[in-house]
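One chain of protein is taken out of this complex; the other chains stay put.
Right after this comes chain A.
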Amino acid sequence: MGREPYETHPYDVLVIGAGGAGLRAAIEAAARGARTAVICKSLLGKAHTVMAEGGAAAALGNVWPEDTWAVHFRDTMRGGKLINNWRMVELFAKEAPERVLELEEWGAVFDRTPDGLISQRDFGGHRYGRLAHVGDRTGLEIIRTLQYKMISMHVDVFMECTVTHLLTDAGRIAGACGYRRDSGGWLVFPTKAVVLATGGFGKVWRYTSMSWESTGDGIGLALEAGADLIDMEMVQFHPTGMVWPPGARGILVTEGVRGDGGVLRNAEGRRFMFQYIPEFFRAETAASEEEADRWYTDKRSNRRPPELLPRDEVTRAIYREVKTGRGSPHGGVYLDIATRRPPEFITRRLPSMHHQFLELAGIDITKDAMEVYPTCHYSMGGVRVNADTAAATVPGLFAAGEIAGGLHGANRLGGNSLTDLLVFGRRAGMHAAEYVSTIRTNPNASRDQIDDAAAALLAPFSAPGDESPFDVQTGLQDVMQEHVGIFREEAGMRTALERIAALRQRLSRVRVSGTRQYNPGWHATRDLHSMLTVAEVVTRSALERKETRGGHSRTDYLKTDAALGRVNIVAAQRHGTIELAVEPIPQIPDELKRIVEEHT
């Protein structure tokens, strides 16, 4: 086969992904003088950030003046069951307010308090109302604001393109290569730095709130380039996804429903969450329905309703209720705001939930309860980064947003993701630009790397076999849903690993029909490489952690193990195989430790 021709686009910094983190990184890198481009799999403005609903957490203190960065720090550490990277959490909590205010500079219009300031709503795990929001379409507001800010800075955007490989030169980043999804044309980006902002990998599970794009490309790219991953076993199943109709299963129902007063009930009509308050959160959780209901308006003398425990706790509770036969007809539980708040309040605060249920399920949430069940929603783990610089362990590689690990520990609090994108997107862009300015001799990728990558991408057009990429994808999603889902156990995960290996064999026999022009079957085949890698790393990391903590729950190790609370599981690819290491979490300074241990 002859060499595949390609277009060359040299830049200082290439940002992969155009969600909130990628856009914020590009804005910062460009503002600091780096020649910057963004490459994304979809059209600009369609990335998964657009689906974020509830809000961006930041201790602005607009509604509750008692709220400070320290309280946000504490809530985030405790929500993450203390295996978070404390320095990331510190930077995050301190910088969050300015990052949110900056969005107003660029045109964002958040809902207001009566004083004209940014309003802040209640969410799970947050001591005070803390989420800057726009109804329940906050992600749209943020992505649109960043998108138009970036457009005004003349950053080049390569839409509907997929990066398949990172290029390296003597162990440091030398660029990336990929292809145009519309024409199938091959692209090479010789760059000095790459920012990974590829988001999560929820598509590896059957029921997920994530879009088709969330196939974990960044995980595959990072591993292949030699970067470390961290906490890959920590996958968040959001407590409330739609369960009916079948085509809508997994679509998110915002935590804002509970933040605004909605409660969970089982088939018997009981508010079951009071039965599931863990010891770790007992002192800060309401003991009765009366106290819980008073909390919405008086946070000083009442404690948080158990419906607003961190997501991992609520998810486990729903799982058990359904398992013990107290579920709804379609295998979920009821989320009821109709009997708790007036219709005008619901349609004003939760307009897109109202629209979504009305259009897709024919249910009016101002009149009836929603049926919900946990859905795969977020990956806490990801590329291991330096807390201050967002640098991965490979020189020239940076990572921000959901693809980076460490900030959220074992479980992310709602509202912390949008702020994560802003704080660490900016840091990644800033430090990538800084790194570029220190480079004396430009990295240079060998032609062989580019040719090998092109050959691998095109192989499925001539592969021996007749497997369908969509069948392999569904097979993988079913394996992960069954064996590496909300609850996991050793034997099931061993089975999963065998099946993943078998699916990898099937992938080599996938034959793509049609042309290279906008061919979804071909695109899906490419995505399967990252998806299978993600599945293997998650499963192997999950086998390693023999306890229940945060997003990782095991039926064979139901308790939290204090010793495992002092370690992270780190994965890396060496000579083509994935190796795991158990490493101590960074030592938290005493003054921050005291903040974490303070109650209320």
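Just a few scattered comments:
Just so it is clear, a contact is a pair of C-beta atoms (placed from the backbone, for glycine too) under 8 Å apart; a residue touches a chain by one contact, two chains touch by 3 or more; residues count from 1.
Everything below uses one rule, namely that contacts and distances are computed from a predicted model.
One subunit of the complex is not drawn; among "2-oxoglutarate ferredoxin oxidoreductase subunit alpha", "1,2-phenylacetyl-CoA epoxidase subunit A", "ABC transporter permease" or "Succinate dehydrogenase/fumarate reductase iron-sulfur subunit", its UniProt record names it "Succinate dehydrogenase/fumarate reductase iron-sulfur subunit".
Considering the whole complex, the residue from A:Gly33, A:Gly107 or A:Pro589 that touches the absent chain is A:Gly107.
Set against the missing chain, the residues A:Ala248, A:Val567 or A:Leu580 yield one that touches it, A:Ala248. The chain omitted from view is touched by exactly one of A:Ala26, A:Ala176, A:Ala361 or A:Met430, namely A:Ala361. Not every partner is drawn; the one left out touches chain A at residues 42-48, 50-51, 101, 104-107, 109, 111-112, 114-117, 134-135, 137, 139-141, 144, 148-149, 151-152, 157, 159, 182, 211-213, 244-248, 251-252, 352, 355-356, 359-362, 468-471, 474, 512-515, 517-522, 524.
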